[in-house]
Every structure is written in structure tokens, then in C-alpha cells.
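Sharing a structure with you now.
In this view, the complex is presented without one of its protein chains, the others remaining in place.
Chain nomenclature is as follows: A and B, assigned in order of appearance, with residue numbering initiated at 1 for each chain independently.
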Amino acid sequence: MRYRRLTLVLFFLLIPAVAVGGALLFREKHYAWISLCVTVLTCLPIFYDFERRETGAAELMVLSVLTSLSVAGRFLFAWLPGFKPVTAITVITALWLGAEPGFIVGSMTALLSNFYFGQGPWTPFQMFAWGLLGGLAGLLAKPLRRHKLLLCLYGIFAGVFFSMVMDLFSTFWMGETFTLKRYLALAGSALPLTIEYAVSNVIFLLALTGPIGDKLDRIRGKYGLFREHETDPDDIRAFAPDESTE
Amino acid sequence: MDTFRRRHPLVPLTLLLSVLLLVMFAQTPTLTVSAFLGAVLFLCVTKTKLSVKTVLCYLVLWVLVAVTNPLFSTGGATPIVFVNGRPYTKEALLYGIHLGAMLIAVLLWFRCDRLLVPEENRFYLFGGIAPKLALLITTVLRFVPLLRRRAGEMRAAQTAVGVYDDPDWIHRTKSSMTTMSALTTWSLEHAIDAGAAMKARGYGLPGRTTYRTCRFRTMDGVCITVILPLTAVTVVALATGRLDISYYPNIITAPADTLSRCGVTAYAVLCLLPFLTSVKEAIRWSFYRSKM
Partner (left out) sequence: MELLSVENVTFRYPNAASDALRDVSFSVSEGQWAILCGLSGCGKSTLLRLIKRELAPYGKFSGRILFRQQAGSDSFAVLSENVSGAPALPRVSDRESAESIGIVMQDPESQIVTDTVWHELAFGLENLGLPSETIRRRVAEMAAFFGMESWYHRKTYELSGGQKQLLNLASTLAMNPRLLLLDEPTAQLDPIAAADFRNVLQRINRELGVTILMAEHRLESVLPLADRIFLMDRGTILQSGDAAGLVKYLSETSHAMTAALPTATRVYLALAGSSVVSGETTTAGDAAGIPLTVRDGRAMLRSIPCPAGEKQKDGEPRIPGEETAKAFSAKESAAVLSSKNVRFRYDRNLPDVLAEASLSLRAGEHYCLLGGNGSGKTTFLAVLAGLLKPYAGAVHLFDKKMSAYAPGTLYRNNLALLPQQPRDVFTEKTIREDLEKAFLRDAESESSNTMNALCERLGITGILDSHPYDVSGGELQKAALAKVLASRPKVLLLDEPTKGIDVRGKQELADILSELTREGTAVLTVTHDAEWAAEHADRCGLLFDGQVISEDGPGAFFDGNAYYTTAANRMTRGILPGCVTVDDILNRYRGEVPQ
């Protein structure tokens, strides 16, 4: 235990120190360097908290299965490039189970799906982007669960946000310094992809929120999991798949 | 052939981090060339086949980065042509070529990573720092192939009872969604069973340990004491500005002196380590075999 705490303290002191030191050392590339440090620094406290917290066996497996579903989903829809359920599953996890599980599922999906699709310097940025989208959805869970429209908007936002982060990453790595012009050019060329992300997010959210939410409710009811993150049954009603309104 | 694979995972990790971070953030062409050559030679000596598509992708990326850089950076002093009245400079083009080479080198090193660390040790270091995440990762690595197989089975099962009719893409998307939904039900139920199996085997008892399969041996320490000083020399050379290069308006490199030469050599040795050890192993093997 003491050993683990020591490593973490080291991490928390080391990374900011490295960030500052690196920025001084790699003068031209300091944008890229700092952005890398920021992504790592964002993930660490959440991972640390996850480590520290007690998680039951079934809860851990549910998180694992959701992550796996979102990785496997990348394969299942591989015949439609760019059409990925990752964001949707991350957001749904966050809505039903909370911000931290959302972050974990999002970031772990990035890490592990790249294990199949190819790791690269983009991995920390994807972990950061998907993790943050999950975490944010968890914080906005109440309104997002109530209104379908808001959820769709969040899907669009998520698509744009993800694209923005990845373009930012590309800009940092493909030029000596950050130039707005280069960023805009990249974002412009990636526009079709951004639109596809946004559209697929909305489609997946509309198609999967009801079914997956139902199932998460079902196992929560049947086995008493994730009790600390209660959802108001009224919130979920909006997603019952086309139940006749009587 | 697999000197690094046999080492404690900390050794290849240290090497990879040193090589990657230095090449990514330093701007020095000599370092980039070392990294590039180190990766290529290692991939050659381990007979790793890259698909034509991958190689083409790399080349296109390189050209793209090189050619587009001058469009955004106009800092150079030697214009080649004018595009829309803006100079397209030699310096910016050279910088772009360097940048492209650096990206390719990084991508190649990520390929080497697969060879340096055996698959089962990929997440080994996680186990020490973050045991729960490590457990999560190992379960996901088990679930993903399982879910892919089950998705196929479910799709077939539902097709054969006539759930899916038309082969057009709307139907296909819809049916993929149905499969996804059925897969979710199955996998969450499966998660509960797996959770029960974990509890049955004592998960949740206080004081869980992590089974460390790799032992840190003297040789691992030796390797690290080789890697770290080499890294340190390069870092010092970089920090003192001996390896600086500025591209704009004219390309000016810092004058070479002992320290800068040391820095470059140290980094080159670092990059060539996987290649050199592989060659050494190969020679030793053939020598050993010839004596048999």
C-alpha cells in the first residue's frame, strides 16, 4: 500500500515537473509536449481514484464487458468506416453508472482498441478525448437522460469534440508550432469525418440508449449492482423503446 | 533474436520511452536519422514483413507532411515558387521532410514495440502500479475475442430464423444494431456470471497481490544502467543547446563540439541497441550450432 502511494506521489510531482522541464527543453515543440502531459495528467487522478475505490467483482466485470462491447463494436461495424459505437457506449455507461465509470470505459476503449487497430502517439489523446466525453456525460447525466434532444446534441458535440482534439493533436505533431491556419486547414479536410462521427454518434445513441439502458437497469435490479449511483426511474422512461403512450 | 523480449518489461519500456520522447521532441535531423535507421534495421534483422499498403501509407504521409508544410510556414528565406503570392520556401520544405521522417520513425518504433515486448507482458507494468486497471485490461483482452465470436454466432442464429431479410445497407445497419443489442444482453449477463466466478475464487478479500511472473535480474539492471546514461548524455546535449537547429529564416545548426558529438553518438547507440543485440544473438546462435 505504502509502495503504491509512493509511486503515485512520484507521478503527481514528476509529471508536472516533466511538463515544465520538457517545455523548457524542447522549445519549438513545447505545445506538443505540454499537450501530452495534459492528457496524461487528466487521466491519472481518475485512474488513481478508481484504483483506490472498492469495486465489487460483478461491477468490475460489467465495466470490462462494456469496454469490450465498445471495442468489439469497432469490429462489428468495421464495414462502415468511421461508424463506431465507442462514444455512444461510453456515454450510456456514464449516464447509467456515473462519470467515473464513463471515463474509465472511454479511455480504456481507446487504449485497448488501439491494441488491435494500432498503437501510436495518438493513443493518449484518444484516451483523453473519449474519457473526457464519458466523464462529462456522467456529470450531465440528469438532463441528458431526460431529454432525447439534448442527448442527440451531446452526440453531435461529442463528434465535433473528438474531431477537434484529434486535429489539435495532428497540428501539434505535424508542425513545429501551433498555427491557427494549419489547424483550420486540418479541421477543414477532416470535416467529412467530423460529420460522420457526429451523425454516427446520434444514430448509435438513439439506437442503443434504450436497449443498453434497459439491460443495465435489469442487472441492477436483479443483482443489486452500482447501488450508489441511483437513477431516478422517471429519468429513464424517455428511452423506453417506443412504448405506446397510454 | 529476442534479447529484449526475455528482459524484464521495464528494460524495453525505458528504451522505447527514451528513443521516442527524444526523437519526437528534439528537432535534430541526426537524431531523426538514427531513430529511423535503428527501427528499419531492427525490422529487417527480425524479418518483419510490412504490407505494401502500410509502406505506401507511410510514404504518402511523409510526402504529404513535407509538401504541405511550406504552405503554412512562410518563415524561410529562399523561396522556390510563389503560390497565391505567398513564398513556398526551401527551408520550410526541408523542415517538412524532416518532420515527415520523424513521424515515420515514430510509427516504425511503435511497430518495433510489438517485437520488443512479448504480448503477455504488454500490460505487465500496469500490474505493479495499478492492479485493478491491469485486471480490467486482462478481462477485456479475454472478452473482446469472445464477444466477436458471439456476435457472429448471434447474427447467424437470427438470420436462420428469418429475423433479417433484405441485404440493403439500411437493413444491414438495423440488423447490426439488433445484434449489438442482443450481444449486450448476453454479455452483461455473462459479466454477472464471471463476477460470481471471481467472488467464488476469493476476489474481494483484503490484501490481494499481483502475480509477478518476471523477475528483475542483474542483467536487467545492467541493461538499464546502459540505457539511462546514454539517454542522459543526449538530454544534456539537447538542454545545453548543442543540438539545436533553427530552420527560419535560414537553416542554422549549432556548431559541432565534443558534447554534441557525444549526444548524437549516444542516441545512435540507443537506437541501434535492439538491432545490435539481435545481430549478436544471431551470430552466437550460428556459432553455437556450428559446434553441435
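Worth a mention:
In this section, a contact is a pair of C-beta atoms (placed from the backbone, for glycine too) under 8 Å apart; a residue touches a chain by one contact, two chains touch by 3 or more.
These figures come from a predicted structure and were not determined experimentally.
Among the residues B:46, B:158 or B:246, only B:158 touches the chain that is left out of the figure. Screening B:17, B:60, B:83 or B:197 against the full complex identifies B:197 as the residue touching the chain left out. Counting over the whole complex, subunit A has residues 214, 218, 224 touching the chain that is not drawn.
Within subunit B, the residues in touch with the undisplayed chain are 120, 135, 138-139, 141-142, 145-146, 149, 153-154, 156-163, 165-167, 178, 181-182, 185-186, 189-190, 193-194, 196-213.
FYI, only the chains that are shown with their structure count from here on.
Centroids built from CA atoms put subunit B at 21 Å from subunit A. For subunit B in complex with subunit A, the residues that touch the partner chain are 20, 24-27, 65, 68-69, 71-73, 95, 99, 103, 106-107, 110, 113, 122, 129-133, 135-137, 139-141, 143-144, 146-148, 151, 172-173, 176-177, 179-181, 183-185, 187-192, 194-196, 198-199, 203-204, 235, 238-239, 247. The part of subunit A that touches subunit B in the complex is made up of residues 4, 7, 22, 25-26, 28-29, 32-33, 47, 50-51, 55-65, 67-69, 71-73, 75-77, 79-80, 85, 104, 108, 111-112, 115-116, 118-121, 173-176, 179, 181-182, 185, 203, 207-208, 211-212, 215-216, 218-219, 223.
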